[in-house]
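Quick notes on the structure that follows.
Just one protein chain is left out here, and the rest sit where they should.
Chain naming follows the written order as A, B and C, and within any one chain the residues start at number 1.
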Amino acid sequence: CKSTSHISPDQHVVLRLPSEGIKIIELRNSGLISLGKFGCFEVSGILGYPFGQTFEIIEDNKVKPIRSMTDQTVDIPEEEETEQEINKDTLTQLFTNSAENNQNIINIGSKIQKLTSEEIDKIKKSGASSDAGQKIIEQIIAGHGGFDKKTIYSQQKYLKRKQQKFLKRFSVEYLGGSQLLEYSILRDLQKVLDMSEESMALLMTYGNVRPGGNYLLIDETGGVLLYAMMERMQGQGTITIIHENEHPNIIALRYSDYPIELQERMVKTINWLQVVEPENEKIIWEDLPGEEVDSMKSNKKVQYYRRQKRANDINSVIDSVSRGNFDALISVSSLDMTGVLPYLIPKIGGSRPIVLYNQFKEVLLDIQHYLSNDKRVLAPSIYESRVRPYQTIPGRLHPMMTSRGYGGYVLWGTKVIPVEGGLTAVGRG
Amino acid sequence: CKSTSHISPDQHVVLRLPSEGIKIIELRNSGLISLGKFGCFEVSGILGYPFGQTFEIIEDNKVKPIRSMTDQTVDIPEEEETEQEINKDTLTQLFTNSAENNQNIINIGSKIQKLTSEEIDKIKKSGASSDAGQKIIEQIIAGHGGFDKKTIYSQQKYLKRKQQKFLKRFSVEYLGGSQLLEYSILRDLQKVLDMSEESMALLMTYGNVRPGGNYLLIDETGGVLLYAMMERMQGQGTITIIHENEHPNIIALRYSDYPIELQERMVKTINWLQVVEPENEKIIWEDLPGEEVDSMKSNKKVQYYRRQKRANDINSVIDSVSRGNFDALISVSSLDMTGVLPYLIPKIGGSRPIVLYNQFKEVLLDIQHYLSNDKRVLAPSIYESRVRPYQTIPGRLHPMMTSRGYGGYVLWGTKVIPVEGGLTAVGRG
Amino acid sequence: MSFYGYKDVIEEGDLVLAFISRNQIKPITVKRGERLNSRYGHFDHDKMIGMKYGQQMGGINDYGYIHLLHPSPELWTISLPHRTQIVYSHDSSYIIQRLNVCSGSRVIEAGTGSASFTHSFARTIGLDGRLFTYEFHEPRYLEARRELEEHGITQNTLITHRDVCNDGFDMENIPQGFDQEGGIQGEAVFLDLPSPWIAVKNLKSVITNKKRVGLCCFSPCIEQVDKTVKALQDEGWSNIEMVEVQGRRWEARREMVRSVDDVVKRLKNIQSRKQMGIEGKRASNVNPPKRKIDEVDTDETPEPFTEKPLQPKEYNPFGKGTRVKEGDSRFDWRQVTKIESEIKTHTSYLTFAYMNPSS
Partner (left out) sequence: MSFYGYKDVIEEGDLVLAFISRNQIKPITVKRGERLNSRYGHFDHDKMIGMKYGQQMGGINDYGYIHLLHPSPELWTISLPHRTQIVYSHDSSYIIQRLNVCSGSRVIEAGTGSASFTHSFARTIGLDGRLFTYEFHEPRYLEARRELEEHGITQNTLITHRDVCNDGFDMENIPQGFDQEGGIQGEAVFLDLPSPWIAVKNLKSVITNKKRVGLCCFSPCIEQVDKTVKALQDEGWSNIEMVEVQGRRWEARREMVRSVDDVVKRLKNIQSRKQMGIEGKRASNVNPPKRKIDEVDTDETPEPFTEKPLQPKEYNPFGKGTRVKEGDSRFDWRQVTKIESEIKTHTSYLTFAYMNPSS
């Protein structure tokens, strides 16, 4: 099975770059991986290190492990340390000197940056090692007359811009659900319907996702949510995906590195036509007598078994959905739920959660109003969760100044079994 | 004119109580004012002090000025200070000792509070002065075995509860727009349509409210917004209120203490029927010849002048609204704006703001969609503003744990004059 | 009944969360002969046995009803009497996700507190995972231990009475099946303590050196964050980041659509009633006013009349003065969302950090 602890071959991993960009790559035992302008490195150099390790590209496509993207206290010979330990400390000191000051900022731009691009090239060539990047940044700061007079905000931006440009560092992370979501958000927010990590987390918690559960899922994120649920469940339980096209879009599973058998055991797929008209869509199949199969030619036999499996798979998922009693309905979908829910509410077991994500509160509002007339879903409410990250430098604490506007909303209710004919509430105003 | 600096007779003021409740009262030159369980005081004792002053009720309905509701460093003879300066410091220290701790909290309740209500009564009687309250709190804290083991949250609540119960303190504030809104929120949030101070502030800023402006206003807050606008304008400019009943509900003006002439000069009222059918609603009036008026009996003459004034007032406001060119449309209303705006957009001058408040974002969403087809309102957007107060004790900073859910939303757009027949946008994707 | 999975039918001894209203969920252990009494009705346990989880159940004499819910960590959290501050689902869900806690994870939690997050962790890690939870305060420890036992959360969860700041996390005798190579080997750490900066110094020996370890400290005050960040830096943790989670709940409501046309109709109606009043007045008055102006004179409220029939019916487009039920089909409504009446504007600051195995 895949490793959750160490960087291993034949596995997808996350490469986090100084630009705050991230990449997903599949590692082999060897080969070169290019980070574009950041350089190239040989895969074998990173294998065996624990996930989370940061590296810096040095000469000959080699890497050396370093402590973190901005910190260099570990893995560096004593004598180098003073010179190397600049980044984080310099940053902190500079922040301190600047005193969150917007007092002395002039029109800072390329003109007061005293290093010419020729000088930069010279430094790049002179320094044989990866420290070039670090040194260039130092010199730029030193040469930048107005640097400590910039606001903290523009300093941050400035240093980040410079770091992105010059540092040849990257870290290698385990590809968990959060990382895959982050990757998808950076690539195309709309493809995951604006869903934030905290909303996905809320979905799974309110959906009571755990090992051994059997979930009914609509997932228009290309399988990102599916991936995160599978991580949580680690092979135990099932997820039945309802999809609207011929084939489900669960492209995210290509990153999962789970054995095919595990995927087949855990993930079932069914399309809407099969959900809506199960009896029509079941495949008429009768096993042929054993001797007839035995007498088939090899390619015919293969075809026979393939068809047999397909028929069994389809019929079995149709039967399973018809039986229902799922442990949750979890949906991240742009389909109109007022049309979807009449089909799916009966499939959920008593007292199990129904959790519906949408990018827009107004859509969930419609659903909540719709559900208020359906006594089978108890106490549905709309939840919003927003994480606010801080600049976490002691002495310089403040929330990050800006963030992208996204996140979505979650409707959570509980499937219940009302008494036929209804009961009268009392004393509930 | 009324004083904005000092506590003066014949003026409404805010009394802020330790319970965080507030009262509005009209002061006279003398008389007793009762704060219910907090005691009684003689008005003359507070007159002449600056607004913002805190008082403590001492014996014989007298008051003495103190520094603040929780602080006693000023106005107290040197020798008393040590004993008196307990509240704030004790609080801070206790917080420090408790270390935001929820570690040692047991079921704290009345049982571990060692003082009996008889003991409390005894202390109350023994201490002739107002210090009784303070002393009781001290003793309760001392007698409260688990006090420093309570969480900061429950300590706060506990001390507040105790303070509310025993302290005979109050402060007197100028009745500004914010104070009147705060009072209204505490009394009945729905009566001001959930409007927060920050939303009201945003309305006035986006509405470009300033001295000398002429504003068209719909105000379903009972005149609280009107009051705040009049504060801003200090008698300069006009506010024309459109109302939906026979008489406008501008009950808040009863607190304003502005001279009637100023109110009449600034505030014009017109009902919807007069706006919609101005020509029908104008009053047919011709002045009678002077000699005929002169010959009237006294009561007839009074009636004549009253009618004359009424006719002039109504006709003049109808004419003024018909002329239009107002400096802003400002609305805090539960009326359906898609019906309101066709009447009012033409009344607003070019490049002037249109600002609409609603308790619900969904209502403004409808309006924004409606306006997207009306080229007379440029770039309408929906704005939300939420103030998050902190517990501002150095070393113990954190946002307040809970707050009431309210605030509302503001739609802001700009009245423009489109070219007849329309122009084609280019390059705007 | 178990927090590790659902069952369908209620048996004697099962824990049932009796859902009375949104704000009132009462946990009961089903026992023959007992009765749940509330002001919303009375409910015999005997009748619950054999019913399905999720079923609606009527009260005695058809008075009131409840829903019989299956426990889950989230419903349990809502049902909790607030003995202490609770880590609510907005926070707990994010922490679990960000620390990548999943089936099989080895988690360290201190302090246990109300054990609400403990339930959530135990559910998420499943029977393959292990949760080591520490509680300093003895009464609370005893309460939590009893509760975990009652809830059957003992197979993967070990609760210890301990002040981890002073005495650390190490245990001399880890029960069989809980140790990994003789140690705790935590992969994820959650600290909800007044002074986490002290506790982090004691973590080294109980976290695994086999993989990256994630940590989250949960502190209400910003100054606690400051101290914690410094301690984490000193101890060699990296990728330190503090965040806040802001959670909100919204409800669907309806708001009446009040049209200005109705306002105008109403004003006309008032005008015409007044005019009829005046005409009535005229009829019974020897000195009727002469001028038209009086007909719209609204300065004075019209005197009450005895001849009622003269008054036309009042036009009442918005149900003014009557109590209109939200959604009443005689009026138009617009769908709106309303935020919960009390918002949790702050729970705590969450400081995350990671420790890489020293290689």
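Basically, a residue touches a chain if its C-beta (ideal position, glycine included) is under 8 Å from a C-beta of that chain, and two chains touch if they have at least 3 such contacts.
Treat the numbers as computed from the prediction; the structure is a model and nothing was measured.
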Which of these touches the unseen chain: B:Val13, B:Met204 or B:Met401? B:Met204
Touching the absent chain in the whole complex: find that residue among B:Asn29, B:Gln234 or B:Ser295. B:Gln234
For subunit B, the residues touching the chain missing from this view: 4-6, 49-53, 65, 67-68, 71, 74, 174, 176-178, 197-198, 200-202, 204-206, 208-213, 228, 231-236, 325, 327, 349-353, 361-362, 365-366, 368-369, 372, 375, 378-379, 381-390, 392, 394-395, 397, 399, 409, 414-419, 423-428
Going by the touch rule given at the top, which residues of subunit A touch the chain that is not shown? 99-107, 151-153, 244-247, 271-273, 276-277, 281, 283-285, 306-307, 310-311, 334-336, 339-340, 343, 359-363, 366, 388, 395-406
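Everything that follows uses one rule, which is that only the chains that are shown with their structure count from here on.
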What pair of chains is linked by the most C-beta contacts? A-C
Using each chain's Cα centroid, which is most distant from the centroid of subunit C? B
Averaging only over C-alpha atoms, locate the centres of subunit A and subunit B and give their separation in whole Å. 47
State, to the nearest whole Å, the distance from the C-alpha centre of subunit B to the C-alpha centre of subunit C. 31
Which whole number of Å gives the spacing of the CA centres of subunit A and subunit C? 27
Going by the touch rule set out above, which residues of subunit B reach two or more other chains? 362
If you look at subunit C, which of its residues touch at least two other chains? 222, 335-337
